[in-house]
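This report concerns only the one structure given below.
The complex appears here minus one protein chain, its other protein chains still in place.
Right, chain A next:
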Amino acid sequence: MKSAVITFPGSNRERDMMKALELVTGKAPLSVWHTETSLPDVDLVVLPGGFSYGDYLRAGAIAARSPVMDAVRDAASRGVLVLGVCNGFQMLTEAGLLPGALMRNAGLTFVCREVKLQTVNRTSAFTRAFTQGQVWRCPVAHHDGNYFADAETLARIEGEGQVAFRYADGTNPNGSVNHIAGVLNARGNVLGMMPHPENLVEPLQGGIDGRTLFEGVAGLTEAA
């Protein structure tokens, strides 16, 4: 599986993401700078976590208008897998590639801790390696992860199965509506999530729960 990770000014998890992808897929991802106007021919494009442009204006807002984002939009429309984690999720909502918005955490504080996630839709490449309803551990680290969508949008994405992951076991760290931690587009090839699966892929990090997401993307496993 070929993948590319896009780096923006202020990204800080791009190397973690590249290490995780290489570990699970066996192939080092390509690195793409935000000023590029085209993407290499890949199966997966990742927008990593960080604080692009210092979160100025709104988290992810400036990065979402970068030159490379037109290429990301084009790739998504062709069915290429697009994953946005943390700041990458914020960019995808700001770019209109995913519904809703990420607002300031309800508790107003930066949260850096481990949460539990429940996989509630396993029809996408990102979620197919999980079992239905599987609860897994995942770290979060963000200040603006409070997912919001208006009532109509919320009803639509819940009804269409676009909610991929929810915070489980009372671990919602940011006040997200319906405990939503990850959202898919209607086609299921674009996923945005606040938690960092790339930071729980080897025992030295305290667990390997995050690997399952990348295994699904790579088509390595098919859970029953």
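One rule holds for everything that comes next: a contact is a pair of C-beta atoms (placed from the backbone, for glycine too) under 8 Å apart; a residue touches a chain by one contact, two chains touch by 3 or more; residues count from 1.
Convention: contacts and distances are computed from a predicted model.
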Looking only at "ABC transporter permease", "Phosphoribosylformylglycinamidine synthase subunit PurS", "Transcriptional regulator" or "Thioredoxin reductase", the name UniProt gives the absent chain is "Phosphoribosylformylglycinamidine synthase subunit PurS"
Touch assignment to the omitted chain, from A:73, A:104 or A:156, lands on A:104
Touching the hidden chain, out of A:65, A:137 or A:156, is A:65
Chain A positions in touch with the non-displayed chain are 57-58, 61, 65, 93-94, 99-101, 103-108, 146, 148-150, 175
